[in-house]
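Reading through the structure tokens given below for one structure.
The complex is shown incomplete by one protein chain, all other protein chains being positioned as in the whole.
Chains: A and B, in written order; residue numbering restarts at 1 for each.
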Amino acid sequence: MGSNRLERVAQDPFAEAQSRAASEGRPLGIGLSSYFPLEIFDAFGLAGIRMPPRPMDGYPLGDGILQTFACTVVRSMCETFLRRDLPVGLVGATSGCDALTTVPGILDAAIPTLPVVTFRLPVGVESDAAGRHAAVVLEDLCREVQAILGRPIDAAALDAAILGREAVRVRLDGLFAGLPSRDVQASRVYAAAIAAQVMDVESFLAAFDEAFSASVSSAGSEGIPVLLSGELVPSVQWIRDLEQMGASVVSDDTNTGSREAGRRVRAEEPNRLKAIADSLVHRPVHSPERFVSGRPRGVAGRARAAGAKAAILLHYKFCDPSAFEAPSLVAALREVGIPSVLLEVDRQTTLTGGDRTRVQTLLESLP
Amino acid sequence: MSRFAGLDIGSTATKCAVIEDGRVVMTVVLPSMPDMRLAAENALRECGAEGLPVITTGYGRALHEPRLGQVSEITALAAGVGLVAPDAATVVDIGGQDSKVVRVEAGRVLDFAMNDRCAAGTGRFLEVMSRVLHVPFDQFDDVASEDVEPLPVTSTCTVFAESEVVGLLSLRHPPARILKGVLQSVCSRVASLGRQVGMVAPVVCTGGTVQSRAVVRSLSLALGVPVSVPPSPQRVTAIGAALLCARRAAGGQLPNVG
Partner (left out) sequence: MIKLRANKRLQTTIRNQVLWTRLGSRIGRPVAWVTSGSPVEMVLAAGFIPFYPENHAAICSARGMALGMAEQTEALGYSRDLCSYFRVDVGSQISGNTPLGRLVPPDVVLVSNNICGTVQNWFRVTAERFNVPLLFLDTPFNDAAPTENDVAYVRDQLVHIAAELSRLGIRTVTEKRLGAVVERSRSALGLWAEVLDMAAEHPAPFTSFDAFVHMAPIVSMRGTRRCISYYRQLRDEVKQRASAGVSSVPDERARVVWDNIAIWPAHKQLKKLFENYHVSLVADTYTSAWTIENLDPSDPFSSLARVYTDIILNHGAAHRVKVLSNMIKKFGAGGFVLHSNRSCKRYSLGQFGVKTALTAETGAAGVVIEADMADPRSVSFDNLQQRLVPFFEVLGANG
């Protein structure tokens, strides 16, 4: 049951977001990046969700406000807001990559009635200064949200949201950490992670515990063990396609997966905003400090420890941070004896013919 | 049974090869369109390979059944090169819709790079530009072999390149010079793919497009190394699939999947 529920949501996260907007009494607060802390939206009485992935044939409206050299993630979010088929209470952007940083300005100009707030995340500073400033910036953000919604943040709701979202991440993190044992098929793990982005915390936890309780037996997978690294997993089907080709993800380094699930909010920090800020700035695996911290080596080391024999690097066309990182990631993996292949994702949510050739060749060329 | 078939169902052409005792005994090439499945059946029949164990490869490799297995066209290409050009260290394959550079050793893939997203660097780009220049395909080689200086065509985006070519034509530049420029641009794109894996000599080139001598000359120039063309360059992948089929039938460990 629980598993069915998670898989159903993961199949069409956009539909889940729509149905939540229709059935719940609270408006949606949509975070555009995994660096936007949804706890804040929850605490203001919004239904916090991550922008749901949505298959698209094109961006007929979005192309009118955004050039074609932005990644599909950014293009499709613009398209979605312009289609107005997802009722939005508030949009939460994060300044980060150059494309995402421009989004609030683009939306303001195109849809003046759409309220957008920006979390101006400090980046690239290896010191406590970034965490401290992130907390200050979060306070600014809360004031801005308060001005838009006309009500203050609810401290009790913030505590509850932090606890609830932490519980979700801890469970997901456990699943991703368990990938090397291959007791649970990776596509089910990613389905849970994708569902978590749009489901409310309580229903997610209930569905999760039902799906992954010890009594529910799960067929493990047997393919060639691989690392999957990249930003967003395009769909559960994309993972299933990999599995059908004989690859089995045993090590994850995606925003959908362990990068986000690994974020921990310290319970002992009395300033709750500071605790959230630190959890984002010092996110393990993949933080805004990542470019100063020798991330590729870390990813390669973890992949090797998990027994990965090959690596699949998922790269969104026009995603600059991942394009900058790819060569050093490939090199770090090669150093530990793991060959890799780069799959460039544009709009497609399943593997293309060319991607299949790449993956198959990689797997066939392993000794 | 000592005969084995390899079937390369490509996006433009379907190729079939039959081998016996490690020697190629028969090959055919048919257009894949309009019906890839039918093209595959016809190719097998024309090759006298009906009923033989077959390994399929190429873009449409999943379309044909029954089969002993299927492998990627890069794995098959490397195997085929292992037979027709055993010394080769690098293979450059320019197909109709994609291009690949594969580092090989004893019929196996060491590393590879592939372009399937952008028409630039594929046979398709040449085709489109020949049409813009009104050079019929059967005259392509002659025109591109004329002894004239190529005019640089820098845009590799097909849309931009098209307007650049039209612009050059309107300035009354001779089509031969423009065509050579187009060819140079395709080959430089392939060369940049090659630099990603490293061009180790000896280099052979395969695929339908390299049947043109002009393409081979331009490619060699762009890569900065001599390249050789094995006999029937378009069929090497099918031959490789047939070899892998024989190996698998003999209980060999290749390939991993399929």
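Methods note: a contact is a pair of C-beta atoms (placed from the backbone, for glycine too) under 8 Å apart; a residue touches a chain by one contact, two chains touch by 3 or more.
Values in this document were obtained by computation on a predicted structure and should not be read as measured data.
Colleague: In the full complex, which of A:V330, A:L343 or A:L363 touches the chain missing from this view?
Modeller: Of all options in A:V330, A:L343 or A:L363, contact with the hidden chain holds for A:V330.
Colleague: Among A:P13, A:P53 or A:P122, which residue is in touch with the absent chain?
Modeller: Answer from the full complex: A:P122 touches the omitted chain.
Colleague: Using the document's definition of touch, tell me which of A:G89, A:P104 or A:G257 contacts the absent chain.
Modeller: A:P104
Colleague: Decide which residue listed in B:S192, B:Q211 or B:S228 touches the omitted chain of the complex.
Modeller: Looking across B:S192, B:Q211 or B:S228, the contact with the absent chain belongs to B:S192.
Colleague: May I ask you to list the residues on chain A that touch the chain which is not drawn?
Modeller: 64-67, 69-70, 95-99, 101-102, 104-106, 108-110, 118, 120, 122-125, 127, 129-130, 132-133, 136-137, 140, 291-292, 315, 317-318, 320-321, 323-328, 330, 342
Colleague: Need a quick check: the contact residues on chain B for the chain that isn't drawn.
Modeller: Within chain B, the residues touching the omitted chain are 154-157, 160, 163-164, 166-167, 188, 191-192, 195-196.
As a convention for this text, only the chains that are shown with their structure count from here on.
Colleague: Quick one: report the Å distance separating chain A from chain B, using the average Cα coordinate of each chain.
Modeller: Computed value for the inter-centroid distance: 39 Å.
Colleague: Hey, which residues of chain A end up touching chain B in the complex?
Modeller: On the chain A side, the touching residues are 224, 245-246, 317, 339, 344, 346, 352-354, 356-358, 360-361, 363-366.
Colleague: Given the complex with chain A, which residues does chain B contribute to the contact?
Modeller: Residue positions touching the partner: 59, 71-75, 98, 108-112, 114, 116-117, 254-258.
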